[in-house]
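Okay, so here's the structure we're looking at.
The complex is shown incomplete by one protein chain, all other protein chains being positioned as in the whole.
On to chain A.
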Amino acid sequence: MRSDAQQSEALTAAPVARSRWVWPRTFLLLLLLLSAIVFGTGLGSVNIAPEDVLGALWRGLASQFTGAELISNDVIVWQIRLPRVVMGVLVGASLSVCGGAFQGVFRNPLADPYLLGVASGSALGATLAIVLDWPRALIPVSALVLALLSVAVTLSLAREGRRFPPTRLILAGVVVGSVLSAATTALILRGEDRARQVLAYTLGDLGFSGWRDVLTVLPYAALGCGVLLLLARALDTLQLGDLTARSLGVPVERLRLIVVIAASVATAGAVAYVGIIGFIGLIVPHMVRLAFGASHRILLPLSALLGGALLVYADLLARTSPLSQVGIVTTLLGGPFFLWLLRREKEI
């Protein structure tokens, strides 16, 4: 028979398993992210050496307190390059965390922020705001409203009684996404005088980002990703199946709803100013899973770091090559990589 002590111990447990190697991995990816920031800031039409970038970053930070004027390269670093790089980190991290969370919550390796029409809804909302010439701070708001609306439509299409079966959800999401993309294209064709800006937007472009945009997007990314990171353990448990997760005390439908809403917030922020950037949210979680493990407590934070770093490098490639736009780079490189992954991991 079990002892009473064991029994009472069993009645107070709700733990989080320990994992070794988390810190070395995190450190490795932090280095990658730091290098992305330094090179992303340093390279361009004017090349600035890494040590000068670090110096400029330091002088810029100091000038916030001393009020000293920034000169020459420091201005390029602070006013032009750095906001673009920081926006890249925010967007890459948001899309990757959302992708990882979607793949986990629907137990579908093909899921990404475009699932459920979240990203296409955001894009339509942002395009609408651009074409109608709304104030710039309203773009993410409009993106979020339409993202949530399209999620609501997708969920009501996929609903079966009180449940949302993953297959139906994904099918409904694909349909809603296509309809929304068509609507976005129609809007672009009507808004001719702004067509160049809007077209660049739908191809994914970090070029318009200034500090004000970064500060507007930051709360969306922080709130959305923060909630998703907190749900990591529940997402791990969900991998055992809906019924098993429920038997372990996880309210599965509530979990799905909260993940969808949090991911909509982060995706709306990510899409609002930089547009559609494909494949990052799909492949980054797969890369992390392959290299570091599948537990969401590792997967989600490390996806944020890797996604942020990769998007900055992709943008660097876009700026310094004829590919010209970051969305083109991620799709051109991400597509073949995903195909390779598909052949390597037969179960995907």
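Keep this in mind: a contact is a pair of C-beta atoms (placed from the backbone, for glycine too) under 8 Å apart; a residue touches a chain by one contact, two chains touch by 3 or more; residues count from 1.
By definition in this document, contacts and distances are computed from a predicted model.
The complex includes a chain that is not drawn, and of the options "Secreted protein", "Zinc ABC transporter, ATP-binding protein ZnuC", "Transglutaminase family protein" or "Acetyl-CoA C-acyltransferase" the UniProt name matching it is "Zinc ABC transporter, ATP-binding protein ZnuC". Across A:57, A:258 or A:287, the residue that sits in touch with the chain not pictured is A:258. Looking at A:50, A:219 or A:241, the residue that reaches the missing chain in the full complex is A:241. Among the residues A:261, A:294, A:317 or A:333, only A:294 touches the chain that is left out of the figure. The chain not shown here is touched by just one of A:24, A:67, A:249 or A:322, and that residue is A:249.
Within the complete assembly, residues 1-2, 6-7, 9-19, 107, 161, 230-231, 233-234, 236-237, 239-241, 243-244, 246-251, 254-255, 258, 289, 293-295, 347 of chain A touch the chain that is not shown.
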